[in-house]
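As you look at this complex, bear in mind that one protein chain is not there, while each of the others sits in place.
Chain nomenclature is as follows: A and B, assigned in order of appearance, with residue numbering initiated at 1 for each chain independently.
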Amino acid sequence: MAMLEVKNLSISFGGLKAVDDFHVTIEKGQLYGLIGPNGAGKTTVFNLLTGVYKPDSGSIELDGVNITGRRTIDINQGGIARTFQNIRLFKELSVLDNVKVGLHNHHPYSTLEGIFRLPRYYKVEKEMNEKAMELLKVFDLDQESGYKASNLPYGKQRKLEIARALATDPKLLLLDEPAAGMNPNETKELMDTIRFVRDHFDMTILLIEHDMKLVSGICEKLTVLNFGQVLTEGETSDVLNDPQVITAYLGE
Amino acid sequence: MSFLSYFINGISLGSIYAIIALGYTMVYGIAKMLNFAHGDIIMVGAFTTFTVVSTHSGNPLVGILAAVLVCTVLGVTIERVAYRPLRGASPLAVLITAIGVSYLLQNVALLLFGSNSKQFTSVVNIPALKLAEGQLSISGVTMVTIASCIIIMIVLTTFINKTKMGQAMLAVSEDKGAATLMGIDVNRTIAVTFAIGSALAAIAGVLLCSAYPSLTPYTGSMPGIKAFVAAVFGGIGSIPGAMIGGIILGVIENLSKAYISSQLSDAIVFSVLIIVLLVRPTGILGKTIHEKV
Partner (left out) sequence: MKIKAKGVTNQTTIQNLITYAIVILFWVFIQIWSMAGQMTSLLNGLLVPICTYVILAVSLNLTVGILGELSLGHAGFMCVGAFSGAFFTKAMASVIPSVGLRFAIALLVGAAVAALFGFLIGIPVLRLKGDYLAIVTLAFGEIIKNLINVLYVGKDSRGLHLSIKDVASLNLEPEGEVIIKGAQGITGTPKASTFTVGILLVLLALFIILNLVNSRTGRAIMAIRDNRIAAESVGINITKYKLLAFTISASIAGVAGVLYSHNLSSLAATPKNFGYNMSIMILVFVVLGGIGNIRGSIIAAVILTALPELLRSLNNYRMLIYAIVLIVMMLFNSAPKAIAMRERLMERIKGGKGKGAA
């Protein structure tokens, strides 16, 4: 059974079909790329998958469960976590607390237990701290755990966003242009990190990216989106050599 | 007949709210800030007219002109000194500053004129219009107020649609960055917006005190809040919205004073606002903006 199975997904905004009959099948443990020119509707697909937008039609199945039309928070609890094209961290919180917010639903205690500092507060907070530090270590952020998130350098902010998403213990991780704004060295490091995340957490990853080096370097399969429609899909090397794809990127 | 008379007085009060609301809505649309001190500009306008008319035993027209002049200069100065440095700061910081300006104006007026209310002499000397064999009487102030509101509305709409400055205002309200790239001087456009808004506040102040002649440093405060409610009600940023919002608010207020309870009229006005915002969170004529993810 596929980890993610999307069929006939469509949405329009004011008559414009932003995503039209989109489909994708991603197997467990796959590193899958979603590419296409600017404005092709890639981020809209992410927003549909995570429930930010409700699709006009189509179905989304995650690990055999139909999650079409559910609320964002339910979809997250169902197992999809994401990062954002324009980084969205909890800026005023510490690096550690950013990850702890991600752990929120997996390490519960009540508000009253928190206010009156009952034993469970100390127990769960300790668990959270340990778990969060473990995650930060994976991304080499443990030294900065006490920093305010907004004080991190750009590349580390991107990493923190991934760490926070992983804290929610997802089955599928969506990365929206993870290499945007990075220099070639940082991108190379990021590729290693993404591979590591897949192997270490046994994660299925779908990513949007413009950097072809990254795409060809780590993605096993690709879907190309153009004007909201699937232009082509398949093995990475086949897709990137497809003349249709080259035309879509470079124009007629 | 009494219903009609309450209704017409409501439209008149609503016209004053509408004129004040125009200032709120233009400033909000263009500078994206809630100018809390706008209500107090009304009070400054009324005090200016009061002073000029009473000390120079003068012509009310001179008084009105003086009020418009003083308020315009004041509005532009406030924008330059207190608001412009905060462009790009958090909306909360701007709002608090505006609250500070509001306190400042009230307390300067308190020092200059004291807290006792002044008897404002109406600037309108037109006799009341008697209709239906004298059963329905429409006062001169009421007629002048409604007429002023209509004239202002027409002039303002023409100004915005037909002049270069008006177009610049529209451009700045849509997208400040793009407007700058198109060669529009954003600072100047915002300053002109404050000038127009404040001039309108001066006129509103004179009309308000002609209809309700007791003048104190706090005179502008409540009408200011209600006019803001009217602006939100009609859809903030929208000029026809401010008009419609103001007039509906005035009518509701007067009718509820007459038929329900004068103590509860404010509560009723505010309840209507809440209901409108819950049904249409952007007001009657407001645009819906989606947050980009």
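Note that a residue touches a chain if its C-beta (ideal position, glycine included) is under 8 Å from a C-beta of that chain, and two chains touch if they have at least 3 such contacts.
A quick note: this is a predicted structure, and the numbers were derived from the prediction, not measured.
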item: Missing chain: touched chains present in the view; value: A, B
item: Selected from A:Asn66, A:Asn105 or A:Gln244 as touching the chain missing from the view; value: A:Asn105
item: Sole contact to the chain not displayed, among A:Leu34, A:Ala165, A:Ile194 or A:Ile208; value: A:Ala165
item: Residue among B:Leu4, B:Val73, B:Val108 or B:Val155 that touches the chain left out of view; value: B:Val108
item: Of A:Tyr121, A:Phe201 or A:Phe227, the one touching the omitted chain in the full complex; value: A:Tyr121
item: Chain B residues touching the omitted chain (full complex); value: 28, 34, 82, 85-97, 99-101, 103-104, 106-108, 110-111, 225, 228-229, 232, 236, 261, 263-264, 266-267, 270-271, 273-274, 277-278, 281, 291, 293
item: Interface with the undisplayed chain - residues on chain A; value: 50, 52, 72-73, 76-77, 81-82, 84, 88-94, 96-97, 100-102, 104-105, 107-109, 111, 114-117, 121, 124-125, 128-130, 132-133, 136-137, 142-148, 151, 164-165, 167-168
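We adopt the following convention: only the chains that are shown with their structure count from here on.
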item: Inter-chain centre distance, chain A versus chain B - centres from mean C-alpha coordinates, in Å; value: 49
